[in-house]
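A single protein chain has been omitted; all remaining protein chains appear in their positions.
Entry: chain A
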Amino acid sequence: MGLVAAHRGPAGLLLALALHLALCARPHRDYCVLGAGPAGLQMAAFLQQAGRDYAVFERESAPGSFFTRYPRHRKLISINKRHTGKANPEFNLRHDWNSLLSHDPRLLFRHYSQAYFPDAGDMVRYLRDFAHHLGLHVLYNTNITHVTLDKDPQAWNGHYFILTDQKGQAYQCSILLVATGLSVPKLVDFPGSEHLEGYESVSVDPEDFVGQNVLILGRGNSAFETAENILGVTNFVHMLSRSRVRLSWATHYVGDIRAINNGLLDTYQLKSLDGLLESDLEYLALVKDSKGKFHITLKYFLEENNSSQNADSIPLPQDDNDNFAMRVAYDRVIRCLGWKFDFSIFNQSLRLSSGNEFSKKYPLIKASYESKGSRGLFVLGTASHSVDYRKSAGGFIHGFRYTVRAVHRLLEHRYHGITWPSMEHPITQLTSSIIRRVNEASGLYQMFGVLADIILLKKVSCLYPHWPAKPSSGPRPSLLFLNLEHSCLRNATAFEYLEEFPMQMLAQLETLTGRMAHHGLFVISMEYGRNFSGPEKDVFFYDRSVGHTEDAWRSNFLHPVIYYYRHLPTEQEVRFRAAHWPLPRPAAIHHILEDFLTDWTAPVGHILPLRRFLENCLDTDLRSFYAESCFLFIFTRQKLPPFCQHGYLHMQGLASTESLQQHGVESRLLKSYAAMEDSSQGPGDHPLAPESLTQSLDSNKEEL
């Protein structure tokens, strides 16, 4: 863009030439994606589909290089559930943790592995096919070693990102999408830490551990995976870490210990020699004795004794405390402490800093996944997990495939003026729109508490659209005014449905999506019960499920929650919301009762309370009516319920059938009008039995 302006400018050839040279030196892309892992490819797929100018930079020769090495023991712990008993592909993504999003049904992971916990090699193959089939523009063997910022007022954000690869080739990008994952093994520094073996290089052959005493530092899935592999051949495995063990089935966080890896917990509690210990690694020291065995001691013991001493004479905790737990000598000490983001390639000018104490390993970003330091820099994939660390699935494929889509939608609006995709419906479809989504949407389900559907209420005059204009000739009849649609303006008459918006950005919804929230909004998210899950909580307690609609707010398992706001909350309100609330206090809230089958379609258990909630928020009647009832309302009421307005008045009334009519009479929701003549003498409105109905019809015929 800048270039075109310069060409036209009168300044002349020299400047243009200079710019031209510069351009040749560094090719321009609107979008540059760093890393061809799952997140990078996912973003590339969306950019490709939207026809954007983009490139993916990958240092290895194929996509998903992380998975060629990790996990070391090759078993992915992401579920590959190939059968759900349902045909709905959107629903099935709720139980497919490995596929990326695309329009090609062949690009589903279920075609790549039969295993419930698939092999990492299948993931590599899958990612290769994904990039290949979709024809994604990936520059392989291009290792971006340096990223810096180049201010330019012509650029979309006032600056370009300049990427330099290992050969010194520079690239100029308007938008930088960082999807490099967490690539640097987390190290620990204490005296003797040089003796540690790392997860990334330790042997995976159990033979190498036969008859050994093994200490593993760390308490993540990599630590447990390593332990699992050698449990059967070692003398014992001890695990040491700062925090207590968190089990994912207690926390609902897939990053905590998965049951598939918890073999050591089992043997520990069943009095085998294996065990867990808690301590801060920073106070430790490791001493290697003359036989090459390792002893645990404390750092300050070493500091007290000048460390020049012979290893065997270094004081150990058991000298004073003869029952010290780790007094045994270890053959190996293995470090399995996870990974962190590689900040090294980013120039200071990008101001890409690490997060707070709890998410140090991640770069600091907003809930919109944009860097807090520089506009136009977005972090995707595992590296973006600071947004929902320990809460939801944003650090994993089955979560970030949706957050990447959300980022893409934000980009489309901000840089291309394409408003966030939405569907507009008449208000009569409000209940069923929500029911449809909560029953099939995978993004809400996987990214619970992070992505939410937004319903923006609209007030449009509901003049009958097909009515002919009034004839202008002739005097206007004095009895004639237009009134039936008058009531339309009192309540919302339509709504826009936006899918999977980052909840924490709710206050900025209008600027981020280009959609207006003038008449109030609903936010639909999925949540677990507030006090249900957490480390050390008993998630199997008796009476853990709620069965009555009035107790729905106590639901414990993942269930839909709907917030109603009259106005878009402000940033202040979002930031200073009450503890444990994902959103500011709404005007009203509804919980759809948890369901064992996650099937929220029960007419009375789920749909009816939802309708009542929506009705009371909108102050209207959202029931559906048969055409005959609408006909009656037209003659007996000045106003019509929305269902009759949108259906019957547009010649799309719902006819009843004989059997439905009969049920209606039995339920007393409908009357048998034909039988009324007979009952009209009596006082009662009570419906008659079907026999008398037909009888009276017959007698009417005879009278004719």
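Note that in this section a contact is a pair of C-beta atoms (placed from the backbone, for glycine too) under 8 Å apart; a residue touches a chain by one contact, two chains touch by 3 or more; residues count from 1.
The definition used in the following text is that contacts and distances are computed from a predicted model.
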item	value
Per UniProt, the name of the complex member that is left out, chosen from "Proteasome subunit beta", "Thioredoxin domain containing 16", "Calcium homeostasis modulator 1" or "COMM domain-containing protein 2"	"Thioredoxin domain containing 16"
Among A:88, A:114, A:321 or A:511, the residue in touch with the chain that has been omitted	A:88
Full-complex contact with the absent chain, from A:73, A:416 or A:637	A:637
Contact set of chain A toward the excluded chain (per top definition)	86-90, 242-244, 278-280, 423, 425-426, 429, 432, 435-436, 439-440, 464, 466-468, 470, 474, 477-484, 487, 490, 549-550, 552-553, 564, 566, 572, 576-579, 585-591, 601, 603-604, 607-609, 611-613, 615-617, 619-621, 623-629, 631-632, 634-642, 647-657, 659-661, 663-664, 666-667, 669-671, 673-674, 676-677, 680-681, 700-701, 703-704
